[in-house]
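Heads up, one of the protein chains got dropped from this complex, but the rest are sitting where they should.
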Amino acid sequence: MGLTDALAGLALRATRVLVVEAPGQWPTRVVLEEKMLRRGWRPAWTPGDADVLAVCGVPGPELAQLVERLWEQMPGPRVRAAVTSPTAVTSALNEAAALLLDTPAHRTDARERAQKPQIPAVMDHGGHGEMGNHGMDHSGMNHGGHGGMDHSSHGGMDHGDTDQPLSGDEDHQNMDHSGTDHGGHGGMDHSSHGGMDMAPEGIPLAQGGEDRDGLGVDVLHLPLGPVLPFWPAGLVLHCSLQGDVVIDADAAVVDGGSHGVGIRSRHSGLVPAAAVRCDNLVALLALVGTQDLAARARSARDALLRGDRAGPQRAVERLHRVVRRSIILRWSLRGVLPLTPADLERHSLPDRCLGDAYDRLLSLVERVRAEVNGANPGAPVGTERVPWDVVPHLVTGLEIGTVRLAVASLDLDPFPAVHEVGHA
Amino acid sequence: MVAAIVFWGLAVVAVAAGVAVFVVDSMARATYALAVSFIAVGALIILLQQSYLGVITILMMVMEMAVMAVYMVMFMGMNPALMPMDMTHGKKTAIGASTGVFVLLASGALLIPWPERRGVPPEDLTNALGLEIMGEKMLVMAVVGPVMVATIVAGVVLAAGRTRYDRLGDDLRRRPADDPQPGGIGR
Amino acid sequence: MSLDAVLVVAAALFAVGLYGALSQQVVVMVMMGLELMVNGVLLAAAGFWWFMAPAPSGQVLLLVVLAAMTVEMAMGFAVATLLHRRRQTDMTDMAEDLSR
Partner (left out) sequence: MPETVLTTVPAGWAALAGIVLCTLAFFAAALDSALSARAEGAGRGGWLAPAWSTARLLRQRRRTVVAADTLLLRVGAAGMLVGSFLMVAVIPLGRWTLADLDVGVVWFNTVDVMVWALVWLAGWGANSVHGLVGGYRFLAHGLAYELPLMFALVAPAIAAGSLRVGDAAGAQDRLWFVVWMPVAFVIFLVGVTGFSVWGPFAAALGADVAGGVLAELSGVDRLVMQAGRYAFLAAGAAFSVPLFLGGGAGPFLPEWAWVAVKTVAVLAVLVWLRRKLPVFRPDRFLEIGWVVLLPAAVAQDLVVSLVVVWKG
């Protein structure tokens, strides 16, 4: 047992935490991130990499269901931590650390849980791969684009060409082709495997569709959010992907905002607007991949929440200088979701969204700088907000990495703020 | 002795992986089975003391299969769930023909009295090959080069869905070009 | 390891490739068959070279075989893409009219 325990003790220092943020729990999540960092714990990006599942706040029914599924996907040893409020963070983390060391309990858990990954009955959303199974292009098989070809003759043609054993034909008749629209399978030899399943392990095969290159590549369905690193918590973007291009998207907020108490009303004294801006800056910089800048923005955010002024001022000043001068950063973000004044008008977006992602990054840094310096009190969180329901209109047609950058550059407010205005 | 064991081991891998290409259910597996077959043949060529050609075979074929896999997925695709599939026609004829060809070739290989070896391999084969290409056989490479270029051009022309008129407008004057995905140097 | 052995292995690879090229319906799979056949040719050429006339000029032939393989592949991909774009198919059977 000595070795196992020693391993567990060492492993504890590198624990990874999958953070689920229920709408309205922005402050909890931020405090959690800071406390995690102090222990040397890092956020996990997927359940596959996580040891601890930390749920900030009390999730609504939809999010709770998703949390269950994320829990199922964690490899184990796994521990759950319910972080109900910013003040509960430390105790929750301590408890999680203690539970992680409890090797016998994890053995039992590993024995008793489902041994094989399964697809849950409801496949609605979730940011992670298992839900986004890529049912694979069946362009060769599915015949969405076949236009003039009629299935029966098509199947017949294939059968005419092949020396199929009779049994193969019998099996073929057992298959329901009408539902799955797979005429092209006519020539297949089914003798070796009777009731061929067009949805192996319950994953339906993908269907093709028109794409911008005219290749009829298959469409995959991938929900972005609500639990996804550097993504506005609570937002779900149901995307249809061809390759990695989003051809269609539909936005929703998890749990429909049924329990939204805005962070502004509840924590108005606690949360400086600059900290929220800084957090969005962290997301954008992390998505671009400039790790040092993201880390700097994060520590500025944490310092702001502590009420520190001088530290963030210096940090933001430097950040501003680097962002303005970095050629590669500009190269990376130029041309991402360019918005003209007419676009702003049409989608009723605030003026700060003008230009492309680089312009918005610069304006975001400048606003943070102004707020930190106190020269300009700045707009409080929730005013001049970007309505989340325009996101699908903006991102359709973009590559998925660009979508992420585009959404992050819009500087959305944490979710309940939206509901608050929406309900008013 | 060791060489013989290695040889037959690689030979079995090469042929088995070749068979696997047409047997396995998954597209990715089929493609990479072919890659394994090529790697084994490349190793066999190295065993036959032609290290440059052997290594270059492995290099090219692994790269090619990596690209091939993308085409497989794009054009026919298969779930990694290993969905059983078989898209063949004229299977019996094909088996007959290929068995016949194998018997013919193999018996030829075994029965024809191959002549004795003439000459000895050069000391530094790679160097000798380079001198050969740049010397006597330069014409061959001089032909292969343009053929490759022609292939690149023809391949792009055949495969591209958009012409320069789509990109640059009817008078070819639109700048920057109208592309669905902008490039990296801002043209 | 002898020339006979090398040639038998090469013949086996060639035959397997031939089976694939004849029986497969999907263009890309047909190409895989062709590749396997060229693979056999390559091995046979390497065997002949080593066991019969190990002069550097023979190696040039192998290089040409390799080059031919890449050209075949590139054109195959291009044609497959074109076929797919025009017909939304990748089955050789559905492009039969092209052979008339």
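A few points about this structure:
To keep things simple, chains are lettered A, B and C as they appear, and every chain counts its residues starting from 1.
FYI, a residue touches a chain if its C-beta (ideal position, glycine included) is under 8 Å from a C-beta of that chain, and two chains touch if they have at least 3 such contacts.
Because the structure is a prediction, the values reported are computed rather than measured.
Of the chains on view, those touched by the hidden chain across the whole complex are A, B.
Only one of A:220, A:251 or A:353 touches the chain withheld from this view, namely A:220.
From the options A:27, A:243 or A:414, the residue with contact to the unseen chain in the full assembly is A:243.
Of the listed positions A:255, A:279, A:399 or A:413, the one in contact with the omitted chain in the full complex is A:399.
Only one of the listed residues, B:69, B:105, B:144 or B:159, touches the absent chain: B:69.
Considering the full assembly, B:56 is the residue among B:6, B:20 or B:56 that touches the omitted chain.
Listed for chain B, the residues touching the missing chain in the whole complex are 26, 28-29, 32, 35, 51-52, 55-56, 58-59, 62-63, 65-67, 69-70, 73, 79-82, 124-127, 181-185. Although one chain is not shown, part of chain A still touches it, namely residues 7-8, 10-16, 37-40, 42, 45-46, 48-49, 51, 73-77, 110, 117-119, 127-130, 132-134, 200-203, 220, 222, 228-230, 241, 243-244, 286-292, 295-296, 298-299, 328-329, 331-332, 399-402, 404-405.
In the analysis below, only the chains that are shown with their structure count from here on.
Separating the centre of chain B from that of chain C, both taken as means of CA atoms, is a distance of 7 Å.
Rounded to whole angstrom, the centroid-to-centroid distance between chain A and chain B, based on C-alpha atoms, equals 39 Å.
Residue positions 74-76, 87-91, 93, 161 of chain B each touch two or more of the other chains.
Along chain A, residues 139-140, 158, 161, 187, 214-215 each make contact with two or more other chains. By the touch criterion stated above, chain C contacts chain B in their complex at residues 1, 3-20, 22-29, 31-33, 35-36, 39, 42-43, 46-47, 49-57, 59-60, 62-64, 66-67, 69-71, 73-75, 77-82, 84-85, 90-91, 93. Residue ranges of chain B in contact with chain C, taken from their complex: 3-4, 7-8, 11, 14-15, 18-19, 21-22, 30-31, 34, 37-38, 41, 44-45, 47-50, 53-54, 56-57, 60, 64, 67-68, 71-72, 74-76, 87-91, 93-95, 97-99, 101-102, 105-106, 108-110, 114-115, 117-122, 125, 128-129, 131-133, 136-137, 140-141, 144, 147-148, 151-152, 154-159, 161.
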